[in-house]
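One protein chain omitted, others in place.
By letter and in written order, the chains are A and B; residue numbering begins at 1 in each of them.
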Amino acid sequence: MPPILRRVLAAFSPGVGIIALLAVAAAVALLLLPQAPRERVQFWIFAKQHQAVYQSLLERWNREHPGMRVEMSLVNGAVMDQRIMSGFLTGTPVADVLEVERSMAGKAFMGPIEDVGYVDLTARLKSEGLLAQINRPSLSPWTSRGHIFGIPHDVHPVMLMYRADLVEAAGIDVRQIETWDDFIRVMRPLQQDLDGDGRIDRQLLSYSPIDPNGTEVLMLQAGGRIFDDQEQPCFDRPGNAAILARLASWSVGPHQICRYADYNLASGQQLLVDGLVVAVMAPDWLCGTFKQQIPGLGGKVKLMPLPAWERGGRRTSVFGGTMLALTKASLTPEEDWEFAKAIYLSREMATALFRSTCIISPFKANWTDAAYDEPDPYFRGQPVGRLYVRLAPDVPRRTSSPYNPTALLRLSNCMTSLVAYAEERRLSDPAALEAEAQRLLVATQRDFAALVHRNAFLRAPAR
Amino acid sequence: MNHPPGSSPASRRTGRLLAAGALVHGLLLACVAVTLVPFFWLVTSALKNKTDFFASVFLPRGPGLFGVAWDRLTLENFHRLFAELPMLRAIINSFFLSASLSLVATLFCAMGGYALAKYPFRGRRTLTACVLAAAIIPPSLLLAPGFELIWHLGLLDTYAGFLLPGLAPAFGVFLFRQAMLNSVPAELIESARLDGCGEVRIFFELVLPLVRPMVGAFIILSFLGTWNNFIGPQLILQSVDHHPLAVAINNLRGVYGTDYGLVLSGTLVSIAPIMALFLLLQREFITGLTAGAVKA
Partner (left out) sequence: MKTPSSAPAVRSAPPFPRWAPWLFAAPWLLVFGTFVAWPLVRSLMLSFMQTFGPGTTTYVGWDNFRYLFHDPLFYRALWNTFLFTLGSVFIQLPIALALALLLNRPTLRGRSVYRLLFFLPSLVGLVFAGVLVAIMFEKRTGLVDAGLHAVFTRWDPDFPWLEQYVMPSLIIAGVWLYAGFNMVYFLAALQHVSSELLDAAAIDGAGPWQRFWHVTLPEIRPVAGLVVLLSVAGSFQLFELPYIMFNTTGNPAGPDNSALTVVMYLYQMGFMSGDLGYASAIGWVLAVLLMGLAALQRWLARREEY
């Protein structure tokens, strides 16, 4: 060894040696790792359940269209959210075709309409006659200022999933239930302190003021609005306060009927399995998730339309949603469009999607599918697809405002404040809470409007 | 207070001392248990299938030795981790980014520290003040403009975009300056110059070996810092191919939701290399991590 090298090595502690070795080894490995060849069309999805559904179609498509091969990648929702924004705002690589969840879709609508990073599909949908075939309300989350930026993936009506075994054991007849008041009255015997510690363990409904989605589902069902038709915030609209007051009375005090089983967490799933929550507001996708993740509930649960807020009222709501969108950055717009139609329009895909995820198609033509009528043993033989399809035309319209996720969080803050107020004053009557609810909503409206109007880019063209 | 009065020869004190010693060990062992339980839980969770994860807190109960169903433990989670996910790529990325960054950063910081400690040149005071100022800037202040700059340089989603800004952290320069002030005598450098040694050779052959402990400590410190860095790679390294473990683990959790066995085995794989390195190089780790004290 040359003496100079030896002297330099003298400065090396073992740590330096090990790390130098690691650096070299990792660099070599990176150079040797095969770079997967990039296919022509990049397709990102965020839901693992969709992956298996699309896989077979994708393979066939790639066989039949060697010139426009598609590569599918599964990306975490939060990461996709950031990458889409980064792609639109800074030009980092982004997919050609993407499935976008509702909570992230709106952000792209923040700037001027011509700057939206997604391709405006309105003209194509109209000229190819597709628009009329789609369940009308299911387009609303993807429509900004009259322009449609995605093909809806789903309808996602909400039903009430309940523990049929517990209900039957208690001799309860759910056919008596039309409204939430009926639900509470009829189900009341199931509300129990099971371990005898003086605390009620089993509650009737999974809901919590800290869950913005639950609040939105119930509010949409009741006809409450956070954004008006011009997409401006309207927290303080009459009617909203009454809904919040009802929900608060459900959450605390002598009228409490709710306990939170967050089924995104294993702990929440366990609460359902243990029968500590009788009913859950369940969109179609949740049925699929439960069948996959909670086999223990199989044969124990059934579905019924959501109880209405008043007699003759709406028996469903809507929760979640995904669109298929094309990005303007794509170099292959025609291929993208062909592929998009292939995976979203076909009856075969709709059937496959339903079979593996319970999600019903937004294309009315697919609603006659026999798969929707198959009895499902998980739900004691109910024809799950048919039940949801019947409710599909009634799902409420939704906003596409980029500020909706923030608005929901603010609404959730209102709810927690209201519940704290109710707890502190020992108020349990919704009527007694309404004034405070209205006060909170007005204050939230003021703060929130300040946030929305701060946006210099949206403000400028309005002047 | 904790110095036992060992100088006192009284024999009845020995009994009390023993009791006190047992108490201290008892307390310490309780603390050790609390410290280690999460690690033990992490390892057992990664080895269990989904049903067993919820059925038992630690090891699945069964007829085996110590009432544990050893045969139900499985490597399935690890298998899936590498088969279904780009985990191998993430591990290599983490090693590459951490190792290369820490090597170069150590060299650059040592050089900078040497210039400030051992050369009386015009502008030294200003530069030292800059180093001090840069060392106390909260890193989050530079996030937004840093991101904008990387974008202007066209370095978004490249390894360089992540590595370049970290190549010479100010507090490293400061640490080396202090180390060199303390352990490199000026006479040594002067006599080397008299013997006709070049400046670069003096640095590599004379100065660096003298601050060897700091070299070892700092390289470990930057390795650990880079390995555990999340926000930097999350913002700069966008494609899956470039993700280090810190970003990959967040993706894993987002996609696999309640598949806790899989998520936790990913976590275990992510922290195991650091733990191994720590057991190999404990002294450097502890010196390196606590060297931050000199910083302020």
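Note that a contact is a pair of C-beta atoms (placed from the backbone, for glycine too) under 8 Å apart; a residue touches a chain by one contact, two chains touch by 3 or more.
Just so it is clear, the model here is predicted, and its values are computed rather than measured.
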item	value
Neighbouring displayed chains - absent chain, whole complex	A, B
Omitted-chain contact residue, chosen from B:G64, B:P86, B:G146 or B:P213	B:G146
Contacts of chain A with the absent chain, listed as residue ranges	7, 10, 77-78, 81-82, 85-86, 88-91, 103, 107, 110-111, 208, 210-212, 260, 262, 264-267, 270-271, 405, 409, 412-413, 416, 447, 450, 454-457
Chain B residues that touch the omitted chain in the full complex	1-7, 21, 24-25, 27-28, 31-32, 34-39, 41-42, 54, 57, 108-109, 111-112, 114-116, 119, 121, 124, 127, 130-131, 134, 136-149, 151-152, 164-165, 167-168, 170, 173, 185, 187-188, 190-195, 197, 199-200, 203, 205-206, 209, 224, 227-231, 235, 246, 249-250, 253-254, 257, 260, 263-264, 266-267, 270-271, 274-275, 278, 282, 285-286, 289-290, 292-293, 296
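Going forward, only the chains that are shown with their structure count from here on.
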item	value
Geometric centre distance via CA averages, chain B-chain A, whole Å	38
Residues of chain A that touch chain B when the two form their complex	4, 7-8, 10-16, 18-20, 22-23, 25-27, 29-30, 33, 35, 46, 48, 73-79, 82-83, 86, 90-93, 264-266, 269-270, 293
Partner chain A, residues of chain B touching it in the complex	53-54, 89, 92-93, 95-96, 98-100, 102-103, 106, 151, 156-157, 204-205, 208-209, 212-213, 215-216, 219-220, 223, 234, 238-241, 247, 250-258, 260, 277, 280-281, 284
